[in-house]
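Step one of this worksheet: look at the structure below.
Left out: one protein chain. Kept in place: all the others.
Which chain is which? They are A, B and C, in the order written, and residues in each are numbered from 1.
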Amino acid sequence: MNEPTKTQPRIGVYICHCGTNIAGVVDCKAVAETAAQYPNVVVSRDYKYMCSDPGQALIQQDIKEHKLDRIVVSSCSPLLHEHTFRGACEKGGLNPYCFQMVNIREHDSWVHEKGAAATDKAKDLTRAAVSRVAHHKPLETKTTPIHPDVMIVGGGIAGIQAALTLANAGQHVYLVEREPTIGGYMAKFDKTFPTLDCAACILTPKMSAVGAHPNITLWTYSEVAKVDGFVGNYKVVVKRKPRYIIEDLCVGCNECVTACVFKEGKFEDEFNMGLSKRKPVYMPFPQATPPIVLIDPETCINVKTGKCKKTCVEACGDRQAIDFTQKAEMKEVQVGTIILATGFQPFDAKRIPQYGYGIYPNVYTSLEIERLVNASGPTEGHVVLRDGKTKPKSVGIVHCVGSRDNKTHRWCSRVCCMYSMKLAHLIKHHTDAEVFNFYIDIRAPGKGYEEFYEKLQEEGVHFIRGRVAEVTDWQMSKEEEGKLVIRVEDTLAGFVRRIPVDMVVLAVGLEPHADSQDVRRQFNISCSTEGWFLERHPKLAPVNTFTDGIFIAGACQGPKDIPDTVAQAGAAAAEALSLIKAGSIELEPNTAFVVAEECSGCKTCIPMCPYTAISRDDVKKVAVINEALCKGCGTCVAACPSGAIKQNLFDDDEITSEIEAILAK
Amino acid sequence: METKSNNWEPRIVAFFCNWCTYTAADLAGVSRMKYAPNIRVIRLMCSGRLDPQYVMMAFAKGADGVLIGGCHPGDCHYVEGNYKTLRRVTLLERMLHDLGLEKERFRLEWISASEGDKVKKVVNEMVEQVRALGPLDMPGRFADWDKEMEELEAHVNHSQKEIPAHVH
Amino acid sequence: MSTKPKIGFYWCASCGGCEESVVDLAEDVLMVVGAVDIVFWPCAMDFKKADVEAMPDKSIVATLLNGAIRSSEQEEMAHLLRRKSQVLIAYGSCAHTGGVPGLANQFTREQIMKYVYEDAPTMVNDKKTRPQTHFKEDGRETELPQLRNVVRALDQVVDVDYYIPGCPPTPKLLKDAVLALLSGKLPPKGSVLAPNIAVCQQCKRNDSKPQDISLTEFKRPHQIIADPEKCLLAQGLPCLGPATRGGCDAVCIQGNMPCTGCFGPVDNVHDHGAKILSYLASTAAGKEQKDITKTLAGIPDPVGTFYRYGLAKCVLRGKVS
Partner (left out) sequence: MKFSYFPGCSLKGSGRAYEESLLPVLSALGVELEELDDWNCCGATAYMAVSDAAGYVLAARNLALAEQKKQDLVAPCSGCYLVLNKCQHYAAEYPDVATRVQETLKRDNLTYKGTTKVRHPLDILVNDIGLDAIKKRVTNPLKGFKIAPYYGCQIIRPYATFDDQHNPVTMDKLFKALGAEVVTYPLKTRCCGGSLTGTVTEVGQNMSYILLREAMRRGANVLATTCPLCQFNLDAYQGDISSDYHESVKMPIVYFTQLMGLAFGLPAEKIGLQRCIVPMDLKPAAALAK
């Protein structure tokens, strides 16, 4: 190995063209020529693609030939290829940390116009790296073992798919779901687009497979309370809310439900979007997993007052599955990786009052219609108005409610065009009504999607291009009497239309959960401005996050349909599996340490550390950093009043030499 | 000297945290947003690593402005490093002001990984504000101050001829 | 002619306390006087500049120069003594880091002159006369010293071999330095002749400091009666001990006053004030801007507090005007 010498470093500099990505803006040759003049530079080259095999081979060859002991590559973001080039250094026989990367693509050629300024910037940044790398010290790579168990948060189709994939591969999975049953939104759907296959037929077998899988611990009606640790070694505390039912004893016979003192359902049934009523003791829906009942503490007389005849307990009889003394329970588990599949929430249509939801009874959200058209729904599949009997003769479906709208959400929710067409088909099929779709653009970019759009047009469903201005009941003519009027500018015909209908369906968009910010803080990952969980790279690491060992799948990352969600869930499972199978992961060696002889024992650093990695040696009266706990933020280094704390890869001499050289002229 | 010529361009040194602002700057790049080329970014793992000495040093070495970028409060990858940054920067801002630096030359911004457009906005804004202030050019000022010392140095050390040590 | 090593002392821009500190050696002063031959000490004995000029180059073994360099005369003497001395030692805070006189770098020379000779309330100077650098009377011309643009530490003017810190240095440091000179066992050039570790290490109150103090309020010494046993920082006083070189035996803290930083920074620190700032701000509590601002308002003069002895050596060297 070429160990770097203190006296005279031998530095190799490589300027990457990245095809024309960099070379189209920055004069790479000039940068390389200038860099050749920087102190300690022995070799300076420019090359078309440094990350390619020949590019990496060039570095390795130069290390041997020119006895290089430090390498600088000016190319793209270190977040993308630092690992690649460190690897090349190592293969060339050099310590991988005697390397510094310069970002002249994302931070230069891609954000500046072609010209001298961009080239000067590349020179400055390269000069700084050359100056900095001379101070780099060889470091040892640290690894940490990966605990083989996985936690999946969210039991919708994404969580279910990921759980089954991992469990089938032999890993133990903890699946945590906030609601009393898994299944998510997909369980509420009747059919799925564009194939119109029955959602329940494809989902419920997966749900019961989860319930029965020996490798899956399923915790429904539960929430993650606390997350500690780091990749490979997460400690997660899960709060299991009391359902007042002993899970192992309940057989889901529903006798307690029948026996409840409430003869009829009295409270809004969440599963049916409030279109039916349930009792305080209930099973969310017949295929619920786990197939057991729960008692809602908000509505159960006994939980609230303790004064009830408890006919449910009587009905349960010897099974004794009902336990009113149940308390919330905290479960702590160790896992190595976590997959977040927390999904989305539908846009609240009341936020757009001009569409009349909550004002006019016969304005529905799309999810309500999903339940209405569902054979197991509140009306057994009969599409009727709010009065419970009248079949609509005309239905208007308003697209982009809470999507593509500067006042609410700017994004396209990706699924609404397709589900609106699916609902249009089903409504027409069930009622033979005239169905109007009001759309901005029809977005049908999936396998069989455009064909489905054509099929709908052939079926006689109307498509009117224009964003709806309002849904109202003020009238201009006799035929509008008793109807809801949709006012819209028909942008193809070029005039404003008033279309009277019996029923309006608002195709609500997808938005991040209201508590998505809390959730992502809990797991220490980032969010987009809108609140969707942020992937590490939009193309190359779509299910990874900036926190190692935490993956994302499904609509929590952004709106997506079932096929994409399932694909992403599989990808997240594969990423987790790849870590587990590797057994360990390399950690950045950028930890801090105390030079004991220079430490005055002033204790300033101790409260700086959020990981309690710093303690005081009471005998030597100096601070000590536990390297295993240090995550390398460097906050203590900046605080240390005597500069006695050093940090690997981010030490004072490295940073200050970078500052000086970046400004040198 | 370049700083005195008409084509002077402000030089801004930025310290960006790895997880939010550096990533946001990467995003600005991936999104091909165009902004002023006057900024030079130094990557730190956390804005909490920012030693106020670095800011002073950057100004002393010729920066016309210094920009700090970190995660939004509550969003720090390292839990609360950015609160420490905020505490240090609050005091540093005051001290730099007392040391005669215009407030536009030193700026702290919370920029999350998704805010590529904010990187663009902040950089452009700051470059224009600093441009309006003109060069700070501390190295040039130091040289101007120290010019007065040339004369005596020459007088004592060179005008007198050397007096050799006597051997007794 | 004496064969004892020749030693010089000189006094530039300082209060004179450093000269006094030599006498603070008490009976040890006799040991020093006996061991060396003092060839230049204008404060105590009658020497003229011409005497020094006449000395052979490098003929003085060591000169201990105290005070910052503010005038052309001081600058010239620094050059002269550098030329005549084998070892030049910056003695005391002012020579080491600019000292209290360095705080004048918060103002331009013109601001200072104008204030002193025109605006000061005690000044009556209708003609706005300013000191002259040339003076001529009876056909005789006299050259007077000029005030320099800025106050400088000694090493900003000439090459310095060693530094003895303190305002003033403690007798122990001086004695150790003289003994080292006499024995020839000197550390590498450029060293500060005091331990490279902060004051807290020698402070008897160190153990009383809690691990996390998260101050919500900074106090000034006149605002509280400090507990004489407990860490002063923990009591809200911005004690600079953690960020200041030790070797003083924490004398100020023993006297129940917080450290004000006269020994300057330890070797790893480039800019003493910025480092003090970083450390003090780190001990402040608060997550909201308004709370943080309020807490830190308890340090009313950051420049004066953090650079009390070192503004000349601040990387910005003073106020940017």
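Here is the rule we use: contacts are C-beta pairs under 8 Å (C-beta built on N, C-alpha and C of every residue); 3 or more make two chains touch, one makes a residue touch a chain.
All values reported here derive from a predicted model rather than from experimental measurement.
Within the full complex, the chain left out of the display contacts the shown chains A. Residue A:T472 is the one among A:N168, A:N233, A:T472 or A:S584 that touches the chain not shown. When the full complex is taken into account, the listed residue touching the unshown chain is A:P353, out of A:G93, A:P145, A:G170 or A:P353.
Contact between chain A and the absent chain runs through residues 352-354, 359, 470, 472-476.
Simple rule for what comes next: only the chains that are shown with their structure count from here on.
Chain-to-chain contact here is organised exhaustively, every possible pair of chains being in touch. In terms of the distance between Cα centroids, chain C is separated most widely from A.
Once CA atoms are averaged chain by chain and compared with the all-protein CA average, the nearest chain turns out to be B.
With centres defined as mean CA coordinates, chain C is found 58 Å away from chain A. Chain C has its Cα centroid 28 Å from the Cα centroid of chain B. The mean-CA centres of chain A and chain B are about 36 angstrom from one another, to the nearest whole unit.
Chain C has residues 269-270, 275, 278, 282 in contact with two or more other chains.
Chain A has residues 608, 638-639, 652, 656 in contact with two or more other chains.
Chain contact summary for the complex, chain C toward chain A: residues 196-201, 206, 209-214, 241-243, 246, 265-270, 275-276, 278-279, 282-283. The touching residues of chain A, when paired with chain B in their complex, are 77-79, 103, 105-108, 110-113, 117-118, 120-121, 124-125, 128, 521, 524, 526-529, 534, 538, 546-547, 590, 608, 610-611, 631-635, 637-639, 647, 650, 652, 655-656, 658-660, 662-665.
Interface of chain B with chain A (complex): residues 2, 9, 11, 13, 18-20, 22-23, 25-26, 28-30, 32-35, 37-38, 40-46, 48-54, 57-58, 61-63, 74-75, 77-81, 84, 88, 112-115, 120.
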